[in-house]
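So, chain A:
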Amino acid sequence: MRLQYPSSVRVIQLPCSGRVDIIHLLKAFEDGADGVYVAGCLEGDCHYLTGNFKARRKVNYVKKVLEALGIEPERVEMFNMSSAEGPRFATVAREFTAKIKELGPSPLKAAQAA
Partner candidate 1 sequence: MIVGDSKPLEEILEMIKDRPKVLVLGCRGCVTVCNVGGEKEVGILATTLRIARKKAGLPPTIDERTLERQCDPEYVEELAEVAEGYDAIISIACGVGPQFVSERYPTVRVFPGINTTFIGGALEHGVWGERCQSCGNCLVHNFGGLCPIARCSKSLMNGPCGGSANKKCEISPEVDCVWHLIVEKMEKMGRLQELAQVWPVKNWSTSRDGGPRKRVREDLKQ
Partner candidate 2 sequence: MKSGSNLEKMLSAGHFAVTGELGPPRGNNAEEVRHKAKHLKGIVESVNITDNQTAVVRMASWAACKILIDEGLEPNLQMVARDRNRIALQSDLLGATALGIKNVLCLSGDHQRFGDHPEGKNVYDLDSLQLLDTFRKMRDEKTFLNGKELDGAPEIFLGAAENPFADPFDFRPIRMAKKIAAGANFIQTQCIYNMPKFREFVKRIVDMGLHEKCYLLAGVTPLKSVGMANYMAKFVPGMDVPDTFIKRLKGVDKKEQAAEGIKIAIEQIHELKEMKGVAGVHVMAIEWEHRAKEIIEGAGLLPRPQV
């Protein structure tokens, strides 16, 4: 199934959202990402039991870091979806992209350009 989602979204596949670490999320911002989101399984559906809960806590941690740095915490999010829900994946991708567009480019880029 080919789904249409914005080409600006770069997908990095992991065996489980629980494998996401704080450093990965931060590195993405350091390297210029305007927003980062983690797509994990539905709560209660984690194959490794709590991977998606852990991922959410890490996302929340990064939100706090961004806030302390004066960067909009909405630039990082966690979404839960079933692996069978292709259309939802595409919807989330579109909605998050729209949200980030609204926020504008990462303040890191703006500063670099100035």
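A quick word on the picks: all candidates are chains of the complex that A comes from, given by their letters.
Here, a residue touches a chain if its C-beta (ideal position, glycine included) is under 8 Å from a C-beta of that chain, and two chains touch if they have at least 3 such contacts; residues count from 1.
Everything quoted here is computed from the prediction, not taken from an experiment.
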Complex partner of chain A (touching, any copy) among 1 or 2: 1
Touching residues (chain side chain A, partner candidate 1) in the complex: 21-23, 26-27, 29-30, 65, 68-71, 107-108, 111-112, 114
